[in-house]
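Note that one protein chain of the assembly has been removed; the remaining protein chains are unaltered in position.
Chain nomenclature is as follows: A, B, C and D, assigned in order of appearance, with residue numbering initiated at 1 for each chain independently.
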């Protein structure tokens, strides 16, 4: 798994139906890192350092079987300064 | 998921049957980024900033189960300047 | 999906049985790019610019279910100068 | 598979239920490498050089079918100086 920091929510009103309304968060490995978008399965807030799973594991980790995700937040890390 | 900008449609007349006629779009992370090809499951136009899913999730996200894709556009991002 | 140019055929006489006799082609993203090996599911010739799918989608895209491939050529691109 | 060195345990008290209580370890390819988080399926200690599997194989390798992992420690390497 990778460690990212939560930046903010991202909105995609026009999206495929199977994504329904799960929260999408912009995350970065470092402040100047490439922004990625992760499905939030835990309930995070901006600034949290989080644990993200990718590959096929990301799908069920959202809580919905075979959900169309390849990056899902599965935990908030205790005590991490980045 | 990754954020890309739509460049234009790409045509591959000679392709495997299981790809049938889903639209293929050229996308880039940055203007000088490596061009990738994504299946458009939303209905985008050039210049749109879009949300793309990869890995095994990309397959069903096209709307056709087990479609031969490893990168599928699943949403248009509201308010994104890149 | 990624865009590659076909270089030439590659031969691996001593290979696992489940690969049977599907053609293997050496492909590169750029002339000086790292050579990769793709299964040809379309029928290409050296110099063709082709569309390659990876991840689990590459397996069925060969035309044989669960074939041991992680990179399969699924189309020849019309009008691509690289 | 990739070779990593175990740094230390990492704690994520607030995590998705399906991760239950499997140990999570911080691992690096090199001392200055990007820290990754792997599920420990073997029982390692800091300093161990370990073999990690990724992709969909990482899930069952934890010992729990379809576990939400994309990086799992599957062995401790004998005689490896890094």
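One rule holds in what follows: contacts are C-beta pairs under 8 Å (C-beta built on N, C-alpha and C of every residue); 3 or more make two chains touch, one makes a residue touch a chain.
Since the structure is predicted, the reported quantities are computational estimates derived from the model, not experimental observations.
Residue-wise, the contact with the chain that is not shown comes from C:58, picked out of C:42, C:58 or C:77.
Across the interface with the omitted chain, chain C contributes residues 10-16, 18-19, 24, 34-38, 54-56, 58-59, 66-71.
For chain D, the residues in touch with the chain missing from this view are 1-3, 29, 41-43, 51, 53-58, 60-61, 63, 72, 74-80.
Just so it is clear, only the chains that are shown with their structure count from here on.
Spacing of chain A relative to chain B, judged by their CA centroids, is 20 angstrom.
In chain D, the positions touching at least two other chains are 56.
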